[in-house]
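Apart from one protein chain that is not included, each protein chain of the complex appears where it belongs.
Chain nomenclature is as follows: A and B, assigned in order of appearance, with residue numbering initiated at 1 for each chain independently.
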Amino acid sequence: MKRLINLIVNNKAYEIAVAPNRTLTQILREDLNLLGTKEGCGIGDCGACTVILNGRPVNSCLVLAVQANGCNIQTIEGVADGNNLHPIQEAFVEYGAIQCGFCTPGMVLSAKSLLEKNPKPTEMEIREAISGNLCRCTGYQKIVEAIQAASKKMKKK
Amino acid sequence: MKDFSVINKRLPRVDAWSKVTGEARYAADLSMPNMLYAVLFQSPLAHAKILNIDTSAAKKIVGVKDIVTYKEAGTIRYGVSPARYDETMFCYDKVRYVGDEIAAVAAIDFETAMEAASLIKVDYEELPFYLNVFDAIKEGAVPIHDDYPNNIGAEVHQEFGNVEDAFKECDYIRTDRFVNKKQDGGFLEPQACLAYYDMNGNLTLYTSTQTPHYVQRTVSMVLNIPIGKVRVVKPYVGGGFGPKASANTIELAASLLSMRTGRPVKMVMNREQVFMHSRGRHQFYHELTTGVKKDGTIHALKNTCYLDGGAYSSFGIATVYYAGSLLGAPYRLPNMKYDGYRVYTNKPACGAQRGHGGVAARAAWEQQLDIIAGELGIDPIEFRLKNVREKGEVTCNDFNLSSFGMKECLEAIRDRSDWKNKKGKLPKGKGIGVACGFFVSGAGYPIYRSETFHSTAMIKLSEDGGTVELYTAAAEIGQGSDTVLTMMAAEALGVRYEDVKIYSGDTDFGVDLGAYSSRQTLMSGHAVKQAAEDVKRQVLEVLSKRLNIPVEDMDIKDGYIVFKKGPVDFSGIRSYYIKEHRGWAEQPSDDRLTFKEAARIAYIERGTIVSTGAYKPGELGGKYKGATVGTSPAYGCSAQIVEVTVDMETGKVTVDKMTDAHDCGFAINRTNVEGQMQGSLSMGLGEALFEEVKFDEKGRVANPTFGEYRIPTALDMPNVNTIIIESDEPNGPFGAKEVGEGAIMPTIPAILNAIYDAVGVRIDELPVTSERLYNAIKEKERKK
Partner (left out) sequence: MLLLPRFDYEEPKDLSEACKILAGLKGNGKIIAGGTDLLVNMKKGLVSPSCLVSIGRIPGLSEIEPQNSSIFIGSNLIVAKLTEFALIRKRYPMLYEAASVLGSPLIRNRATIGGNIVTARPAADLPPPLIAMGAKIKLKNKRGEREIELEKFFKGPGETIIKQDEILTGIILDEPPMFSGGSYIKLGHRKALEIAIVAVASFITLDKPDGIIVDAKVILSSVAPKAIHAVSAEKTLIGEKPTNKLIEKAANLASGDCTPIDDIRGSAEYRCAMVEVLTKRTLTAALKQAKKSR
């Protein structure tokens, strides 16, 4: 039995009919075509599916779409302002924080929520904040450096 | 240092913007109108005869469009190396591990396909199964493959020099054993593909692969489609590290299902299936005997290794060679003997993984060398410095070290880690350790016997002159090949980075053996450089005619034509160009002739300007059996110092600091080189401390999740003091060679040696879990 739900995704309102057993990852990818949200494990272990749900980064593979009814969601597609990258994205590009890129959307979103709450995080706080986002490629160092650089950049603005 | 405009810089990746905005499309993101979804049906048993397969109930499900088993697929054998084609698309006579593929179901959606697959019934006759090398080779064990009655799928026996005699000349000899665990690639993107066989008889397969070329060949052979009609396209790939370097069942099954249904078919593995498909690092049981002279000269090495290969060969023949051939090379070792056995077991097949074949051996030996240095009372770095080879030397197994900055690597890490004040002087529970690494820079030979070029490249100048289009079949899988190939093209041609547009990872663009054995920067790089130089020549030739200046007196740099002998009147070309572009916003106004204008003239004169490049290694050393595995146009090397803290009461190891130096010949992109080093170290740290694919008593993967198969998190991996050493490799494009795999080599032994420095125990089994180290510490206390 499908249910009608309302979502605000990247500042756009949607009304969608969803079956209760579909996850937020599925709805974003399959119904809204927001394919930047990835699925690496489906069970909360990797963070590739990270989205910001009502201000908090979560594993969208473990959220039912119906649970998100009425919520405000930000996906990686909503981070840049048109063609202008967000300072975190700029820093990821500049500092080499990206290799295969599969973890990148989740990393950027975790970093973004961190810097919104804590604009001047320490290295440990950064590592802690992205500890639910696995990256097999980079060894994390350049991701951490990028987030540090973004924090500095954003402070200046 | 030469003056470069593009290379050797820290440019952002060409794909960074797509990736950071979520725009980049990976195989699982693709879809096509009218697409079907397919899933696999896999064996629940580790070893059994198949008596009957009944798909009738599954077929009745509404929405199911096709079900295929060996009956539909045929039983053409394939694999990685033609000498060991031991796989079929689906099992027909028996299943050999839990997860072995029996059937595939295509339906209108995943849910329907899954439901139908759950209704497939197979009758089995269970056979004895072997989850361990030594059980599999016992007298009387049932063969897993009939062709290999003793379950040894491949064997290697090599000797260089004379080891037995050499041991007689040694003052100190010791034997140690070492074992690692089966490791998973741990890439974040599960394999996925989308196949479409169109009405014109062309198959297009979009797939998450490291090796489009090998996948193309395998699909063509197994499905019996002319190779020219098979196009394999690699979208963005979310990491590979080896396990994605050969064709897999979903690629074959999706292609077959698409041929049969006439519709596009998509397949996606889940994480458990990734673990079951595996093709990751083997488990190696090494026994090493090393003999040295009093003064610390390494004189002889005897290496025996058993590899737990799993149910199929995959890359295993190469692996069993690599486990021997790479080991001695960084040191002046005159005598080396190796006996290797790759054994079939009823587990997922192992294959190539970062540092192919050499990681466990390196860990074992570098730890043993540390012990030996300790016994002789020589500082472990001094010991290594005494023995390391230098540029121009040839190893006892005929590897030509055409460049070799090992000494520089060791000195750099020593000087930048305060080694002298730390080694042996840290408080109990803290330790420092060192180790070296070594790896090929591209396999010298393709995986099938052939004279084929290893890489080709094509460059076409856009007819307007403004853009350089680079076509290559090389596989960007995250390591950055698109970026470095673009940089090399720009440098060689003399244009700006942003003027080059790369199209890659598509078998229609040429031949490239793919992303494995750390080959693309060197091999694809050569092809690209050659093509770029040829384009440059063509453009300059046209200019030469137009301006009446010898080609040698001109060059192209940063997007401009350089006239070496002073200013030249090119107003004819300029006014022609401006006339052609009347009304356009941007017109050349510079007092320099742009590449764009020159390239436009070249097109007007000659038609589309196209050039190609092709590379294969020249004559490589080694005439002995097995010389094809290990010989390479160049060799990378590295050295590393690791500092750890051991919690003496729990055995928990924390890696505090890593200092790593890697000789990559010449860094095309410095940021990318560092990224490869840091990523390699993190994978090494995982294998050293956490990672192990475990099996239950029935042969099922016991930990097929990232929760219980632990790759390091951001909190487990420290920052690395990353040092790039550039030795200028004569066989590499611009002097470049590998960094992608060799960098992992020293990590495990450096951690092991640091642990010893911290707590005085030697660990000979990975991973060094808290429990394992705790037990070793207790054991040592008990012995006191």
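As a working rule, a residue touches a chain if its C-beta (ideal position, glycine included) is under 8 Å from a C-beta of that chain, and two chains touch if they have at least 3 such contacts.
None of these values were measured; they are calculated from a predicted model.
Undergrad: Can you say which of A:Leu7, A:Val66 or A:Ile98 touches the chain missing from this structure?
TA: That would be A:Val66, which touches the missing chain.
Undergrad: To test your reading of the contact rule: which positions on subunit A touch the chain that is missing from view?
TA: That gives, for subunit A, the contact residues 1, 3, 19-23, 39, 42-45, 47, 50, 53, 56-59, 61-64, 66-67, 69, 110, 128-129, 131-134.
Undergrad: Counting contacts across the full complex, list the positions on subunit B that touch the omitted chain.
TA: 28, 110-111, 114, 268, 270-271, 649-650, 652, 689-690, 694, 702-703, 706-708, 710, 712-716, 769-771, 774-775
As a convention for this text, only the chains that are shown with their structure count from here on.
Undergrad: Using mean CA coordinates as chain centres, what's the gap between subunit A and subunit B in Å?
TA: So the centroids are 29 Å from each other.
Undergrad: Give the list of subunit A residues in touch with subunit B in this complex.
TA: 29, 34-46, 48, 75-77, 79-80, 85, 89, 92-96, 98-105, 108, 126-128, 130-144
Undergrad: Can you name the residues of subunit B that touch subunit A in the complex?
TA: Per the stated touch rule, the residues are 10, 12-13, 15-26, 28-29, 185-190, 236-239, 241, 270-271, 477-480, 671-672, 674-675, 678-683, 705-707, 711, 713-715, 717, 719-720, 722.
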